[in-house]
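One chain of protein is taken out of this complex; the other chains stay put.
Entry: chain A
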Amino acid sequence: MKYIKSTCVPLNIENVDTDQIIPARFLKATTKEGFGDNLFRDWRYDKQEQPIADFVLNQDTYKGEVLVAGKNFGCGSSREHAAWAIGDYGFKIVVSSFFADIFKGNALNNGILPLVVSEEFLAELFADIEADPSTSLEVDLETQKAWISGKEDNKQSFEIDDYKKMCLINGYDDIDYLLSLKDEIAKYEANRAYTFNV
């Protein structure tokens, strides 16, 4: 992932917790696949398993690889299944003015960019999408800038640490990185000031 341009799916709700992203009863799988079908399950389907017409994922008007969400997205449970569900559904970026920490980490570990923008930019993005569902967001990971297509003069800078940026761009693997530090870890263990009774 270096540059993405996509239309957006707006979910203008604050404090969306991971129990809503993927309810607990769908956490029983022992693999990482197939969670997209149950993304936002209880907002998406009624008790008779019929799609709820006014929920945004059920509206043909809104499509795209970018989910735009209200403040404090991904709070609550640490379940990585939430990130798997978002990725499996086809989103590559989630935009919000604020993310819960564990969700943010889980998203990055699964190649999904949690894009933090200002409250003002988020409000403008929601308004533009509402006025014109074909509104696109463009994101350049290399320069760490995001902008609404046609509004290049108002680019949002976003933060991402060098390591995670490298991982997203190259599809780099955390575990390969940690395994490459084997000697340092062994040295740490040998020199611990205090050995716990583990």
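Going forward, a contact is a pair of C-beta atoms (placed from the backbone, for glycine too) under 8 Å apart; a residue touches a chain by one contact, two chains touch by 3 or more; residues count from 1.
Methods note: contacts and distances are computed from a predicted model.
When the listed names "ABC transporter substrate-binding protein", "3-isopropylmalate dehydratase large subunit", "Phosphoribosylformylglycinamidine synthase subunit PurS" or "Na(+)-translocating NADH-quinone reductase subunit E" are checked against UniProt, the chain not shown comes out as "3-isopropylmalate dehydratase large subunit". For the chain missing from the display, the contacting residue among A:Ser6, A:Gln59 or A:Ser78 is A:Ser78, taking the whole complex into account. Touch with the chain omitted from the figure is made, among A:Ile102, A:Leu115, A:Ile129 or A:Ala146, by A:Ile102. On the side of chain A, touch with the chain left out of the figure occurs at residues 12-15, 17, 19-20, 23-25, 27-32, 42, 47, 70-72, 75-81, 83, 98-102, 105-106, 109-110, 161-164, 174-175, 177-179, 181-182, 184-185, 188-189, 193-194, 196-198.
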